[in-house]
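Here the complex is missing one protein chain, while the rest keep their positions.
Per-chain residue numbering starts at 1, and chain names A and B are given in the order in which the chains are listed.
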Amino acid sequence: MDVLRRSGAVGDAGTAAGDARRVTGAATGRGRTRRWRRVAGRPALWLSGLFLAAVVAGALLAPWVTPYADEGAGAPNIAHKLLAPSWEHPLGADEMGRDMLARVLYGARSSLALALLVVSSSVVVGVIVGLAAGYAGGWADEAAMRTTDVFLAFPNLLLAILLVTVLGGGFVSTVLALALVWWPIYALLVRGQVVSLRSQPFIEAARATGVTPLGIMRRHLLPNALTPLLVYATIDLGAVILVAAGLSFIGLGPQPPAADWGVMIYSGRQYVLGGSWWVAGVPGLAIMLTALAFAVLGDTLRDAGDPRQRG
Amino acid sequence: MLRAGYLLRRIAAALVVIAGVLTLTFVITRVLPSDPARLVAGQRASPEQVALIRQELGLDRPLSVQFVHYLDNLAHGDLGTSLATGRSVRTDLGIFLPATLELVLCGMALALLIGIPAGVLAAARERGVFDRATGLAAILGAAAPVFALALLAQQIFFNQLHWLPLNGRLDSDVSFAHPVTAITGFLLLDTALTGNWTAWRDALAHILLPALVVAIYPLSIVLRMTRNTTAEALRQPHITVAHAKGLHGRTVVLRHALRSAMLPVLTIAGLTFAYAITGTILVELIFRWPGIGKYVADAIVAKDFPPILAVTLVSTVIFVAVTLGVDLLRVALDPRTRDDGVTR
Partner (left out) sequence: MKSVRTLFLALCLVAVLSSCAAPPPASVQPPATPATQDAPASSANIARAAVEPSAFLDLDPSAACTAELWILNNVYETLTRYTPTGSAEAIEPGLATSWSASDDGLTWTFHLREGVTFHDGAAFDASAVKQSVERTQRLGQCAAYLFEPISEIETPDPYTVVFKLSQPAPLDAIMASPYSAWITSPLIADKDAAWFAAGNEAGTGPYRYERYEPGQRLVVQRYEDYWGGWEPGQFDTIIFELLDDSVVAEQMLRAGQLDFVNQLIITPDQMAGLDGVEGLRLDTAPSVANWIINLNHRRAPTNDVRVRQALAYSFPYTAVVANAVLGKGTLAHGAVPAGVWGQDPEPQRYIEDLDKARSLLEEAGYGDGMEITFSYDPPEEPTAELWQANLAKIGVTLNLEPADITTRWEPARRSPELAPEAFMLRWAPDIVDPYSYLFNLFHSEEEPLWNMGFYNDPAFDALLEQARLETVTDPAAATADYIAAQRMLADDAAAIYALDVPELNIIAGDIQGYVTNPAYSHMPYWYDLRREQ
């Protein structure tokens, strides 16, 4: 649901109009509890939440929950090459004889860490730029918005490819590249919130009583932007995992023996036709389910925060 | 009058974005890397070749001079030379771009052809079975990695069902027995123009699967967008009035609701176009589709930088042009559009 939001964002920048924003709807924050109660019973939410909790726990505790920790970290065990799923190896073994469950869990570590780093640094940069631009207004706002326009004009995978090529491969440069691609969305989002609130009476009042600009931002502007930020950040965790997997798939991912979902699909797909579907299928499913779970979670958060939704 | 003003401002905004894109790519390629000449010349280049490139790029001169030089080259269509193909990148783009555009346009066509009717149907029975099913499918479609979908599609339609060809644009037997005369570079068009229907059918069979995969993401978005806007429009007073006047349910949906729903859908379609272009990189790689996506993927493997930069620039310019076009189309289609382009 990435584009829906982006379209709204671009709309703010004066290109396509705010129709999309009307549909996606940003939250305001009243009646929150009631709306939470409304969405809390959804099975999709529970399934997603449970799945993500399992993935996160499995990733964090990977060295302890699997008996094949060294294989997860990369040690080959060629005697077990391409073993089919069994009690010992519930998800089978890969082309180097490594336990797939252990590999997927170790892959989750890097995928989740990458997504978390990219999204959090994008949020931080976006919030700073968005708050400053929205509050200052004038040419600073204009400049900031045109800058985000420029970044958003690039297809995200291509800009990431360009940056990774220039910065060189590796975890850190991938994080940097993706964060550079991602931050403008958050800047636009926060800035939009700030502009809509800037002339509200309670802000005027705060300003009149001598609250500093920083104080106004912290106490009044930021909290109001929090719900939509959370919604988008949640969905983006999945989106970043997808794009990172794409980068890995075309050869810009980490090198073996590190476990990486995109690389695992790429190297595993040559065994699929011969019958060993699990080598590529398991990481493929892991990516898809994780991205899906984040999307469902984000959607639910949005619905919970959207006063127009009818229950 | 108002519209003319909007038009000019909108075009100016697009030009500002293009200027920014050029500046940003300049910074990425000339300021960020430790040795821009090595990046352009490629790792395969000898020190002499690198020195030559360094001189050509004027890397010893001030950045401002370099920037002017950079813009000048681009203005002349000089995108550098591909190390892998040995041709100028501009020539390569001429060869590969039509294939990508054909794929993306077909993908977008599929997305709209399936997405809009399905979205309307879903809205007509809000929270019905079809609505829920398409809602789930859309969220799945938006979350699935495109390369996994591509591999899955091949597995189903080629390996299992044997319905569609595996990859490429044309079967080698067909292109051998019924050679295609290149006119536009769009195979479906070229074969139709020359009446080469055997090749046309074959080209169609080849494009269906990759186009479908390219379409999945835009389709998911368009479907939900159509459904949401139509559903919202159905709740509007004038629809209720129409109902009261006794108009048949289907007519109401089509004539009134869809009408107000179309504009945002159009916007979304334009925006997803850019994402379709991104998606084609992976799709073309898997379907061996000789477009700019495969060109970039090959360039990455070969550490061949000029094509990567050129494809990024070209795709970005296409994206900016498409969003501009969509905006202008909105204004043209909707008389209620205000001067600032916002629909009342």
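Just so we're on the same page, a residue touches a chain if its C-beta (ideal position, glycine included) is under 8 Å from a C-beta of that chain, and two chains touch if they have at least 3 such contacts.
Because the structure is a prediction, the values reported are computed rather than measured.
Across B:Gln55, B:Asn159 or B:Gln236, the single residue that touches the chain missing here is B:Asn159. Interface note for the absent chain: among B:Ala12, B:Ala51, B:Val65 or B:Val301, the touching residue is B:Val301. Annotation for chain B: contacts to the undisplayed chain at residues 42-47, 84-86, 95, 109-110, 112-113, 116-117, 154, 158-159, 162-169, 171-176, 179, 201-202, 204-205, 208, 255, 258-259, 262, 288, 290, 294, 298, 301-303, 333-335. Looking at chain A, the residues touching the absent chain are 74-76, 78, 81, 95-96, 255-257, 267, 269-275.
The working rule: only the chains that are shown with their structure count from here on.
Between the Cα centres of chain A and chain B there is a gap of 23 Å. Contact residues of chain B toward chain A in the complex are 10, 13, 16-17, 20-21, 23-25, 28-29, 32-33, 39, 139-140, 142-148, 151, 155, 159, 217-218, 221, 224-225, 228-229, 232, 263-264, 267-268, 270-272, 274-275, 277-278, 281-282, 285, 296-297, 300-301, 303, 305, 308-309, 311-312, 315-316, 319-320, 323-324, 326-327, 330, 340-343. Residues 1-4, 6-7, 10-11, 14-20, 22-23, 146-147, 149-151, 153-159, 161-163, 165-167, 238, 242, 245-246, 249-252, 265, 269, 272-273, 280, 284, 287-288, 291-292, 294-296, 299 of chain A touch chain B in their complex.
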